[in-house]
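My questions will all concern the structure given below.
With one protein chain removed, the remaining protein chains of the complex are shown where they sit.
Just so it is clear, A and B label the chains in written order, and each chain counts residues from 1 on its own.
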Amino acid sequence: MALPATAARHVRSRSRPSGRLGRLDRMVSPYLYVAPFFLVFAVFGLFPLLYTGYVSMTGWRADVPGSEDLWVGLDNYRKLLDDPFFRNALWNTLGIGVLATLPQLLFALGLAHLLNHRLRGRTLLRLGVLLPNVTSVAAVTLIFVQLFGRDFGLINWTLGLFGLDRIDWQAGTLSSWTAIATIVTWRWTGYNALIYLAAMQSVPYELYEAAALDGASRWRQFRSITVPMLRPTILFTVIVSTIGALQLFGEPMLFSQQQDPTSGGSQHQFQTLALYSYSQFWGRFKYGYGAAVSWAMFLIIVAIVAVNLLAARRLRGVDAE
Amino acid sequence: MMRTARNRQLGAGAGVYVTLVVAVLLSVFPLYWTVVGASRSNTEINSVPPVLLPGANLFRNIARAFEQTDMGLALANSLLVSGTVTVCVVLTSTLAGFAFAKLRFPGRSPLLAAVVATMMVPTQLGIIPLYIMMANWFHWADHLQALIVPAVANAFGLFFMRQYLLGAVPDELLDAARIDGCRTFGLFRHVVLPAARPAMAVLGMLTFMATWNDFYWPTVVMTQQNPTIQLTLSELASGYLRDYSLVLTGALVASLPVIAAFLVMGRHIIDGIMQGAMKG
Partner (left out) sequence: MRTSTNRTRRLSALAAALTLPLLATACSSSGGPAAEDPNAKITLTVNLFSDFGYADLYKRYQDLHPNITIKENRADLGAHHQNLRAHLLAGSGAADIEGIEIGQVAGFKPQADKFVDFLTKGVDRNQWVPSKTAPASSQDGSALFGLGTDMGGMALCYRTDLFKAAGLPTDRDQVSALVADWPAYSAAGKQFLANSPNKNVRWFDSAGNLFSAVIAQAPVGFYDESGKTVVESNPAVKAAFDSVAAAVKDGQSAGIQAFTPAWDTGFQQSQFATVACPAWMSYQFKANPPADGGKWDLARIPGGGGNWGGSYLTVPKQSKHATAAVELAKWLTAPEQESWLFTEKGYFPSDQALWTKPEVAGHTDPLFNGAPTGKIFSQSAKDLKPQPLGAHGAEIGTALGNALTSVEQGKADAAGAWKKALADIANITG
C-alpha cells in the first residue's frame, strides 16, 4: 500500500493545479486506488478459480507422491457422470435447495407485505426478523440439532402435543431435507423480507389508489401491482438464495450425527455437493477429483441461474435496472 | 420522499400486528432457547415436558466451556481476524469503489465486470487451490493470515461501495473541487470519505459479522490448536462431554458479540440492506 506517500505528494503539489503532475495524477491514480483490491483479488480470488480448473484435469492425490503432474484431461468429469455418490449429492442439493428457497422467499414476501404497513415499533419488528441472520451457521445448526432431537427435542415434543408421532429427523430423506431447509429458512427469511420491503416502498402509491378506485381487493392489488413491480428484486433474491442453497456445507455437516460428519446421514440422504467435494478432497485426498466436483458444482449453478434469467424473461417485464 | 410514502402506507390492523409478533417470536425463540439450555444441565434440557425458563447454571456452564476448550483463544482469534478483515475490506472497497464510481480510466468496465462476475462464483470453487497455496506454497496453514489475507479483496464490498458512491457524491461537487485545485486524493479525502462514512459503517458491520460467522474456510485451513470461535463450537459438539448444555453455552458465547453489535448497529444494517437492495 503505497498510498500514503502518493497522498502526501498530492497535497504538497496542490499549488499547481494543472500541468504535468495533474495529468499524471488523473491518468495514474485511478489504478492506485484499485491496486490494493486487485492485487489481493488476483492472487487469492481469480487465480484459485483458474487453478481449480487445472487441478480438476489432473489425477492429483495428496497421498500419492508425484501425482500432481498426472494429466488426465476430462477423465475426472467422465468419472463424475457415473459416480452414484455425486448424483446422490446433486439430487440432495437440488432438493434441499428447492425446499430452502421457495418457502423462504414466499414467507419473506408475506412478511415484507406486513411490514409495509404503518406500524408502531417498526424498528423493533424489523430488528426482530433480521436477528436470525446475524447468528452463525455453526451456532444455529447446533441449536436446531437440539430442537430437532428425536427423543427429547422440542419440535417432536410439540408434535406430540398435537397427537403426532415423533420424527427421526436425521433418518429420512424428506425429513432431513426439511430440517436443513428449516435452518436455512429461519436464518434468511428476515433478510429477504427487508429487501422486498425496500422494493415495495418504491412502488408508486398512485397505482394502488387507482386500483382501489377500480374496486380491486387487497389481495388482487398485491398480486397485480406489488408482485409485478417487485419482479426484478424477486429475481435478484431467487438467484442469490439459489447460489447460497447450492453451496450448503456447514448445515448438513453439523446436522449429521454420524461418526463421519461428511457422510451426510446414514445413507448419504443429506450429503450435499459441497460436503461431497470436501469429503473427496479432505477425507480421501483426491485433489483432482474434488476439484472436478467443485467445477461441476459451479457449472450447475451457472446453468440454474441462466434458467432463472430465461424464465424471468419469458415471464416478461424484466427491464433490467 | 420516503416520509410521504410512509404516511400513505396502510394502517395496520390487529391481524397484521399479531402475525408480525408471531414472526418475531419465531425468529427469537431459538436464541431464547439457547439461553435456556445454556443455563441448565443436560438432564434438565432433556426432560419431559421440556423446561422453558432459564435456570441457574449459566455462569457455571460458561466456566466449564472455557475450561474444556480453548474458547478464550478462539474468541481472541475471531476478534483479531474479523476486526482486521473489516478494516481492510472497508479500506480497499472504499478506495476501489471510489475509482470505479467516479474516475474514468481505461480498463474500468472490464475490471468491474470481472469483479461482478466473481460475485456469482461460489467461494468453494477456489477452496482446494487456496488450501494448496496456504499449505504448500506460503506455509500459512493454521496461521491467522490464512484467514485474513484472502478475505481482504471482497467483491461484494467493492460493488456495494461503488453503488453507494455513485449516488452519494454528485459529479458536480467533484468537478468543483477539481477546479478549486484538488488532486484525486484530495477529492477522496475531503469529498468522498466524508460522504462514504455511513456506507463504510454498514459494510464494516456486514463484513465483521460474515467473517466472524465463517465456517467452511476455517474448517479447512485452521486446526483446533489455533481455532476460530466457530471451530471451537464444532469441537464442543463432538469431542467433549457431548453435553447439550455445553454445546448451547458455546453457541451463546459465539453469538453474543455479533448479537450485541447488531443491537447497537441494527438500524444502520437494516438501512444498508434496504438501500443495497434498491440500488443493486
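In this text, a contact is a pair of C-beta atoms (placed from the backbone, for glycine too) under 8 Å apart; a residue touches a chain by one contact, two chains touch by 3 or more.
Because the structure is a prediction, the values reported are computed rather than measured.
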Omitted-chain contact residue, chosen from B:Ser27, B:Asn57, B:Thr86 or B:Gln163: B:Thr86
Which of B:Val28, B:Val51, B:Ala114 or B:Ala135 contacts the chain that the document leaves out: B:Ala135
Option from A:Gly22, A:Gly53, A:Gly172 or A:Gly244 whose C-beta touches the chain left out: A:Gly172
Identified contact with the non-displayed chain, of A:Arg26, A:His117, A:Arg150 or A:Arg231: A:Arg150
Option from B:Val169, B:Leu187 or B:Met200 whose C-beta touches the chain left out: B:Met200
Hidden partner chain, residues of chain A it touches: 62-63, 84-85, 146, 149-152, 168, 170-172, 257-261, 263, 266-267, 269, 282-285
Chain not shown, touching residues in chain B: 42-43, 46, 69-70, 79-81, 83-84, 86-88, 135-136, 139, 141-145, 148, 197-198, 200-201, 204, 223-225, 227, 235, 237-244, 247, 264-265, 267-268, 271, 275
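Convention: only the chains that are shown with their structure count from here on.
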Cα-centroid distance, chain A relative to chain B, in whole angstrom: 14
Footprint of chain B on chain A - complex, ascending: 3, 6-7, 10-11, 13-15, 17, 22, 25-27, 29-31, 33-34, 36-41, 44-49, 51-52, 55, 111, 114-119, 123, 125-132, 134-140, 142-147, 149, 151-152, 154, 157, 186, 190-191, 194-195, 197-199, 201-202, 205, 233, 236, 243, 246-247, 249-250, 254, 261, 274, 277-278, 281-282, 287, 290-291, 294-295, 297-298, 301-302, 305
Of all residues in chain B, those that touch chain A in their complex: 2, 5-12, 16-17, 19-21, 23-24, 26-28, 30-31, 33-34, 37, 45-50, 91-93, 95-96, 98-100, 103-105, 108, 111, 114-115, 118, 120-130, 132-133, 149-150, 152-153, 155, 158, 178, 181-186, 188-189, 209, 212-213, 215-216, 219-220, 230, 233-234, 237-238, 244, 247-248, 250-252, 254-255, 258-259, 261-263, 266-267, 269-270, 273-275, 277-278, 280
